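Missing here: one protein chain of the complex. Every other protein chain is in place.
== chain A ==
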Amino acid sequence: MTASTATDVRRAPLPIFGKAFADGRRAMLGWGIGIAAAIFLYLPLYPSMIGTSEMQKLIDSLPRALIRTLNYDQISTGAGYTQATVFGLIGFLLIGIASIGWGAAMLGGDEESGQLELTLAHGVTRVQVVVERFAALVLKILLITALMFVLIALLNGPSQLGIDVGYLAQTCLLFAGLVLLCGSVAMLGGALTGRRVWGIGAGAFVAVVGYVFNALGNQSADLEWLHGLSPYYWAFGNYPMTNGGTPIAFVAFYGGSLLVAAATALVLRQRDIGV
């Protein structure tokens, strides 16, 4: 009781940010364990895969289209393998879902549950709510990505991956930007409709369409223009684990996410809440 009464008069800085971040701690832990498990599952397999001719034969026997769809065309190097498996597939799936879920819940879910109405009746502005919750989303994604960076860097030696740590860092930032963009769009979708499910739909649309356009663009020169519309391609098309990231991709992700957040703030400012 003493601790609580002592803090009753306190007014924490950035309360919306603090709560948005703290509310997801348990879920954060879960996603962290999930992505760590995936990394520990995939990466230690690498040495046993490249050395064996059977594996190479297996890869060669697969249809070219399938390999391109799965982005396995550079899988014979440690960097290519890590990008294709961790960042391009399981990581994108797991953290993409997490980010979209967070983004959709932050405004759409909160409004749906009636809590946003109460929060907005307190001493905050709507723009402040959007900005602080977006910041919490960014921090959550960056923390998860930092965990991925640390784990991959740790396994780099033991798993004979031969990854350039600088390129790994760049890839991590691109990856974070990609899932942040999906999460931001989910947040915008939630703000537009006041419904969590529409937020999830909007975020998933960006993620899935990005993935599909990348896969289609990989198939033939006629469809390569689809790469331009694929955030997934912007992140991984240039093989950042092998070549590093292009500045334009960083601008697209972080600048794009900021623009989406700004649009979210504008949308929420105009709307009637909870109707």
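In this text, contacts are C-beta pairs under 8 Å (C-beta built on N, C-alpha and C of every residue); 3 or more make two chains touch, one makes a residue touch a chain; residues count from 1.
In this section, contacts and distances are computed from a predicted model.
> Assign the chain not included in the display its UniProt protein name, restricting the answer to "Alpha-D-ribose 1-methylphosphonate 5-phosphate C-P lyase", "Response regulator", "Heme exporter protein C" or "ABC transporter ATP-binding protein".
Answer from the UniProt record of the missing subunit chain: "ABC transporter ATP-binding protein".
> I'm checking contacts with the chain that's been left out. Which of A:Pro63, A:Gly123 or A:Gly166 qualifies?
Final answer for the missing-chain contact: A:Gly123.
> With the missing chain put back, one of A:Ile67, A:Ala135 or A:Ile273 would touch it. Which one?
A:Ile273
> At which residues does chain A meet the chain that is not included here?
Given the touch definition above, chain A has residues 1, 4-12, 15-16, 18-19, 23, 26, 113-115, 117-125, 128, 272-275 touching the missing chain.
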